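Apart from one protein chain that is not included, each protein chain of the complex appears where it belongs.
The letters A, B and C name the chains in turn, as written, and every chain counts its residues from 1.
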Amino acid sequence: MSAVSIGGEMRPFEWAARVYWEDTDAGGVVYYANYLRFLERARTEWLRSRGIVQQQLASEKGLQFMVLRATVDYRAAARLDDLLAVTVEPRQDTRTTAIFRQCVFREAMDGRTGERELLVEAEVRVVCVDAKTLRPRRIAEYIP
Amino acid sequence: MSAVSIGGEMRPFEWAARVYWEDTDAGGVVYYANYLRFLERARTEWLRSRGIVQQQLASEKGLQFMVLRATVDYRAAARLDDLLAVTVEPRQDTRTTAIFRQCVFREAMDGRTGERELLVEAEVRVVCVDAKTLRPRRIAEYIP
Amino acid sequence: MSAVSIGGEMRPFEWAARVYWEDTDAGGVVYYANYLRFLERARTEWLRSRGIVQQQLASEKGLQFMVLRATVDYRAAARLDDLLAVTVEPRQDTRTTAIFRQCVFREAMDGRTGERELLVEAEVRVVCVDAKTLRPRRIAEYIP
Partner (left out) sequence: MSAVSIGGEMRPFEWAARVYWEDTDAGGVVYYANYLRFLERARTEWLRSRGIVQQQLASEKGLQFMVLRATVDYRAAARLDDLLAVTVEPRQDTRTTAIFRQCVFREAMDGRTGERELLVEAEVRVVCVDAKTLRPRRIAEYIP
């Protein structure tokens, strides 16, 4: 389960990311490819929150994850110094694959009240493979 | 039209990219977000091949392009030193948007014969906007 | 003063960074250029800790910082999943420039005791400029 039960309500896992100069482009906003880095950081931290460290998964079990498909909808642009929240909602797909539904939100500015703003919606399909043969392996252990 | 007519046959525009250390990750392959950089380089060069330089488009006409949606299918992985070919097949979508169908191929290795290999298929939806107001503007002039 | 006085002892400002896939290359370690991103994040957070947000500095006072010179010594390599600590020790240089001495350390692994390891030592010379004219401006207000 990716979600945490709080008062009967399910909230997806989320991870914060700050926008630095490295993330932006000359348009003054985050470069479109770089949201995929934020998405991957959040998936990595979701795994870590479940006790799975990918470096160990590779060295101890010979397993790694590979992205098969990414669909990214850009709704609004993040800017320098924005504080982002990146969500992770996984679900099993096939025996060897999982689909992560992910959103990127901009947090309300310091000192301002109000809702956070949806910037990006994405869906990322991932397969678990044997790191040597690249053959698909059962993912159920990690994404029940 | 992005395609060039050769003997009655239409071939999409394409642009070469070499894989350098900067593009790869610890899995030994190109990091999944970095294919979007290759895709964008090819779109930029397709525009340049039609006489459109984005820096000038912004300063002279106050226009820029923004990505609304990207869908990327990862078929096989590119590795260090691979020579890639990135294709661009644009079509108008709405009055203000265009959809680029793009592929990334690995060229056959030097000294080997054979077909090049399809690594990535993508579709990228782009809108033309006023750089200040971010309001949509007619794209027909650029992508007929 | 960048340092905080604790029991008569001065400790430099520091900022944590986790190593993700995006930071690594096919050599299995962090790509050499990417340490400069970690260094810049730490400088940005050091400024933020003093109440200076660069986005506001640009929009409200028309000022920005530019790097004039970076010297980076690579002692040991960071790997995927490493937790890093990046230090910032600024000192004024000329009226318009400052020099940041910075280190990147690898934190001792979870569950292990021991010292953290020095990975990178760097010196970064920065100038404060008028964002429009790019003419140097007094930096004393920010780095006393």
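Just so it is clear, a contact is a pair of C-beta atoms (placed from the backbone, for glycine too) under 8 Å apart; a residue touches a chain by one contact, two chains touch by 3 or more.
None of the values given here were measured: they were computed from a predicted structure.
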Among A:A26, A:A108 or A:A140, single out the residue that touches the unshown chain. A:A26
Touching residues (missing chain, whole complex) on chain C: 27, 32-34, 36-37, 40, 64, 66-74, 77
Residue ranges of chain B at the interface with the undisplayed chain: 18, 20-22, 37, 40-41, 44, 53-56, 79-81
Considering the entire assembly, which residues of chain A contact the chain that has been omitted? 21-22, 24-29, 31, 33, 79-80
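Operating definition for what follows: only the chains that are shown with their structure count from here on.
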If more than half of the interface residue numbers appear on both sides, call it same; otherwise different. Which is it for chain A and chain B? same
Which integer distance in Å separates the CA centroid of chain B from that of chain C? 34
What is the distance in Å between the mean C-alpha positions of chain A and chain B? 25
Could you tell me which residues belong to chain B and also touch two or more other chains? 27, 33
